[in-house]
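Here the structure comes first, spelled out in C-alpha cells, and everything after it is commentary.
On to chain A.
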Amino acid sequence: MLRALDGVSFDLSPGAFLTIFGANGAGKTTLLNILSGLTRPTSGTAIVAGHDATRGDPHLMKKIGVISHASCLYADLSPLENLVFYARMYGLEDPEDTAVKAIERVGLKARIHDRVRTFSRGMLQRLSIARATLHDPEVLFLDEPFTGLDPRASSQLKEYLRALHTGHRTILMTTHDISCGLEMSDRVAVQVKGRFAFLEHIDNVEKNGFEKMYLEMMG
Partner candidate 1 sequence: MDHLGFLFAANVFVWGGILLYIFTLKKRQQALRKDLELLKASLNKDSES
Partner candidate 2 sequence: MRQYLNQVTAIIWKDFAVELKTRELFSTMFVFAVLVILIFVFTVDLSIVNVNEVGPGILWVAFLFSGTIGLNRSFMLEKENGCLQGLMLTPIDRTALYFGKMLSNLAFLLIMEALLLPLFMVFFNVDLFRNLGSLLLVILIGTVGFCALGTLLSSLAGHLKTRDIMLPILLYPLIVPIAIGAVRMTSKVLMGEPLSEMWNWVGLTLSFDIIYIGVSIMTIDHVLEE
C-alpha cells in the first residue's frame, strides 16, 4: 500500500487556528480532503465538529467550509446565481436573501449580476469565501488560500480570515507562506512526507528560528 499520510495525529480545540506548512506532495491536501470527508482513508479516524469525517456524513458538511485554490464557482453564472444555488444545496432558509448578504459581506455587491468568468483572482477568492461561509460553518479548511493573489488581495484575505476567526471558528490552513502563516495562526505544524514533523503552539515558536528549521526539514 502507498501511504500519502502516515501517523498524523492531533487535537484541535474549538476556536483554534492551526497552520500546516509543507512542501508540495507532503500530503497536506490529502489531510484536508480526509478531514472534509472527500477522501475516505484506508485506516484511521477523524472526528470533526463531533462527526466522523471518514464516514461521508452529510451532517458534517453543514458544519465545515472549505476554501481551496479551486473557486468551486460556475464561471458562466453570476455571484448571486452561484450563491443562491449553493444556499439551496445547503438547505438554507431564504436562499436569495442569504446569498445577497454574503456577497455584501465580501464587498462584491456592485458586481452581483456579472459573470464570474470576468472576475479577477482576488475577487474570485473573496466570492469563494462567501461561498464557503454561506452556511456559517464551525470549522474552516483553507488549502493554500494565498496562492496567486497579489499583495493587496492577500492582505484583504487576511483581514477576512481574522474576522472569521474572531467569530470563534476553528480554522485549519495549509500554506507555503511562512510569515503569513505565523502571523495568522495560534498553532503551527510542519508536514513532511505524510507525517507531522513539528507541532507547536505559536508562543513557543520564534520566527527566525522556525524559518531556518523549516528549510532544514525541507532539505
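Selection rule: all candidates are chains of the complex that A comes from, given by their letters.
Basically, a contact is a pair of C-beta atoms (placed from the backbone, for glycine too) under 8 Å apart; a residue touches a chain by one contact, two chains touch by 3 or more; residues count from 1.
None of these values were measured; they are calculated from a predicted model.
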For chain A, which of the options 1 or 2 is its touching partner in this complex?
2
Per the touch rule above, chain A residues touching candidate 2 in the complex are 33, 36, 38-40, 56, 58-62, 64-66, 68, 70-77, 81, 85-86, 88-91, 115, 131
